[in-house]
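Take a look at the following structure, please.
Of the protein chains in this complex, one is absent; all others appear in place.
Coming up: chain A.
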Amino acid sequence: MDRVPILKIGPVLLVSIQVDMQDQMALALQEDLGQRIVDTGCRGVIIDITGLDIVDSFVGRTLSTIASISRVLDAETIVVGMRPAVAITLVELGLSLNGIRTALNVERGMELLARRADEDDFAEPDFVDEHEISKSP
């Protein structure tokens, strides 16, 4: 079974989903990512869904779950590269990506994470707000 590769770029883990995610693949990604977070101690995860044309409620929920797991493991998850059509469909479906921060692309996502890392140096880590995708920056 195919697995989604998880790349470590500095303090950030980059997950790039390029193909339609099957259920098994999504579950495997959950496990792999948790393990990598623990192994590397990374505090930021960027999930790139540029390659996903269709995000149905199952994939949406899976992304939410991954974000929740990462947060529990003290890592921030940012979903980047969402296509407008996907965004519209998700909204119409009434699916909120709970606990997921979003960014337009990988670069902006890295910036966001870097900023957060700086803030963390001074402040107690605040709990991440729940953002709906329509409010994403």
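One rule holds for everything that comes next: a contact is a pair of C-beta atoms (placed from the backbone, for glycine too) under 8 Å apart; a residue touches a chain by one contact, two chains touch by 3 or more; residues count from 1.
Keep this in mind: contacts and distances are computed from a predicted model.
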Listed names "NADH-quinone oxidoreductase subunit NuoE", "Tol-Pal system protein TolB", "DNA repair protein RecO" or "histidine kinase", matching UniProt entry of the absent chain: "histidine kinase"
Full-complex contact with the absent chain, from A:Gln18, A:Gln35, A:Ser57 or A:Asn105: A:Ser57
Touching the absent chain when the full complex is considered, from A:Ser16, A:Gln30 or A:Thr89: A:Thr89
Contact footprint on chain A, counting only the chain that is left out: 20, 22-24, 53-58, 85-86, 88-89, 92-95
